[in-house]
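Missing here is one protein chain; the remaining ones are kept as they sit in the complex.
For reference, chains read A and B in written order, and residue numbers begin at 1 within each chain.
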Amino acid sequence: MIRVKNPQDFWSGALFIAFGAIALWVGRNYNMGSIVRMGPGYLPRFLSAALVAIGLFLAVRGVAINGPSIQPSLYRPQIFILLAIVVFGLMIERFGLAPAVLVTTVFAALASDEIQWKETTVLAVGMSITSVVLFIYLLGQTMEKWTWGF
Amino acid sequence: MRKSFPLLAALAVAGMAALPASPALAQQYPDKPVRIQLGFPAGGGADILARWYADKLAKASGGTFIVENKVGASGNLALDATAKAKPDGLTLMLASTVTTAGNAAVFKTMPMDVQKDIVPIVGFAETPFVLAVAPDSPINSIADLTAFIKSKGGKAKYGSATTSALASTAIYLKQIGAEATHVGYKATANAIQDVTGKEIDFAFADVIFAMGQAKQGRIKMLAIASDGRSPGLPDVPTLKELNGSRTGDIVALWGVWAPTGTPKEITDKLVAWTNEITKSDDTQKFLISTGATPFVSTQADYKNKFEISLKAWAEAVKLANIEAQ
Partner (left out) sequence: MELLQNLALGFGGAVSPINLLFCLFGCLIGTLIGVLPGIGPIATIAMLLPITFGLSPLGALIMLAGIYYGAQYGGSTTAILLKLPGESSSVVTCIDGYEMAQKGRAGAALTIAAVGSFFAGTVGTLLIAGFAPILASFAEKFRSPEYFSLMLFGLIAAVVLAQGSIIKAIGMIVLGLLLGLTGTESQSGTARFTFGVPELYDGIDFVPLAMGLFGFAEIMTNLDRRGRDRATAAPVGGMMPTREEIRRSIPAILRGTFIGSLLGILPGGGAVLSAFAAYTLEKKIAKDPSIFGRGAVEGVAAPESANNAGAQTSFIPLLTLGIPSTPVMALMMGAMTIQGIAPGSAILTERPELFWGMIASMWVGNLMLVIINLPLIGIWIKLLQVPYRLLFPCILVLCCVGAYSISSSTFLVMMMAGFALLGYVFAKIGCEGAPFLLGFVLGPLMEENFRRSMVLSFGDPVIFVQRPISLTILLAAVALILLIVIPQFRSTREVAFQDP
């Protein structure tokens, strides 16, 4: 088992390799052309290859040279923040702005373990009203206040 | 008004929407805000046209008309949103035949069927392309340009920022039986700047932009790509009259569209309102000052133009060798 001495570099490298490899695969059919008559595939392929190369360098360096470790995640903030955004995306067109903001605020507040329920309820209702007034009435955005559409 | 007990209200509304619209309902149309789908970003020429008409439609009908910029995939997102909307007159689309007929020809797969899912209601303006060269160029007519392109043996350079410009050039080149080198641009303004700066030899540009540039002496307009001359540019001859190029068939004819199945009572009203707006003095002045040609028509006229456009686009795409997506 190889011991990773610099996890930040190592995982950056891994990420770059992954992105580069995916881009190479997705772009495999784009027409290359030549440097003089570049096709749409020329630059993507060049960049993907460069990214893989940089990734390899970083990964190897990460194994070889000591460096800072990665701070551990709590997972709770990440899960609820991402969930809150996704919930907003799912709700805005089906239920309208007010309900979407209401639920999203609650999900977002859950990301912090300092959450207090009474306060969050007030905040959610307040944000709901504010966003309707601000975005729909004041800024004239084309969104439904509330609706029911599937 | 929407109620706060959404489920019941929604059921009631859904039930009502399912019934055929009664004349009484059409009488009050539009009793709710009408969303006009537009496949172009806020602020462009199309957006200004759309907002002009939305504003006037609201005044004519006493209702609310909102322009919704559904930008993406060359207007396909707006087409798709319109096709999937309820045919209740509350979702309309403002688009030209370039987006509807043109996209049907350019895209290998379309999210919807332009002939089945949406219907043309009424046209109102044609925004043709003009063929431009540098102001101090020795080329002074289409005949000069044709001779110049032939003498260059494929090395004459032309710019295009849109499929329309590309297809128009292809039709013209086919007509004169010559070839030229294509230079692609993201915006017409950049292509025209390169015409002025003589980086390229000629380009088709939309009339709104080209007119302003010609006025400042930054380009020379040799011909217009529509069937008839534009009332704002009576001195610019058409390509059709000069050498018979049928670029007029793919010209952008703007109009109001709706999902198939929109009640006739509603579409009849839209036809009447739109024609009334187009005929009004300030709209005529606005359209002509931008180089557009006002177009007052029945639903059948617009449909007919759309069908001609469909055929012409299918041919033009093959001619221009535009890569299907």
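Here, a residue touches a chain if its C-beta (ideal position, glycine included) is under 8 Å from a C-beta of that chain, and two chains touch if they have at least 3 such contacts.
The structure displayed is predicted, hence computed values, not measured ones.
Novice: Touching the missing chain, which residues of chain A?
Specialist: For chain A, the residues touching the absent chain are 7-9, 11-12, 15-16, 19-20, 23, 26-27, 30-31, 35-41, 43-44, 47-48, 50-51, 54-55, 57-58, 68, 70-71, 73-74, 76-78, 81-82, 84-86, 88-90, 92-93, 97, 100-101, 104-105, 108-109, 111-116, 119-120, 123, 127, 131, 134-135, 138-143.
Novice: In the complete complex, which positions of chain B touch the hidden chain?
Specialist: Within chain B, the residues touching the omitted chain are 41-45, 47-48, 51-52, 54-55, 68-74, 76-77, 80, 111, 155, 157, 163, 181-187, 189-190, 193-194, 196-197, 199-200, 208, 211-213, 215-216, 218, 285-286, 289-290, 322-323, 325.
Definition applied: only the chains that are shown with their structure count from here on.
Novice: Can you work out the whole-Å distance between the CA centroids of chain A and chain B?
Specialist: Result: the chain centres lie 37 Å from each other.
Novice: Quick check on the complex: what are the chain A residues that touch chain B?
Specialist: The contact residues of chain A facing chain B are 95, 142, 144-149.
Novice: Hey, which residues of chain B end up touching chain A in the complex?
Specialist: Touch list, chain B to chain A: 2, 4, 6-7, 9-10, 35, 66, 68.
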